[in-house]
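Here it is: the structure, laid out below.
Every protein chain but one is kept in place in this view of the complex.
== subunit A ==
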Amino acid sequence: MALTSCSLLRLQPGTTGSIQRIEGMNPILRRRLADLGVSEGVMIRLKGKGPFMGPITLECNGQLFAIRRKEASMIEVKVS
């Protein structure tokens, strides 16, 4: 199966990808994500996108949370 790597934002809502790289992110946010178990190699699911280009909802390890699109675009995922 071909593996492609793209920004998390490109995922279709409801689909899952595995995190490849997180780059250029604000260190505080980076730590907070790590606290929630978001790091390289972990599976992450895009749940939905908020109104007016607002934050997107993600699920990781069964925990739901939301971050802004700009930051989400810094998370690169691999979809099979």
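In this text, a contact is a pair of C-beta atoms (placed from the backbone, for glycine too) under 8 Å apart; a residue touches a chain by one contact, two chains touch by 3 or more; residues count from 1.
Basically, contacts and distances are computed from a predicted model.
Asker: The hidden chain: which UniProt name fits, "Ferrous iron transport protein B", "D-alanyl carrier protein", "Fe-S oxidoreductase" or "ABC transporter permease subunit"?
Answerer: "Ferrous iron transport protein B"
Asker: Please output the residues of subunit A touching the missing chain, sorted low to high.
Answerer: Residues 26, 28-29, 31-37, 39, 47-55, 57, 61-68, 71 of subunit A touch the chain absent from view.
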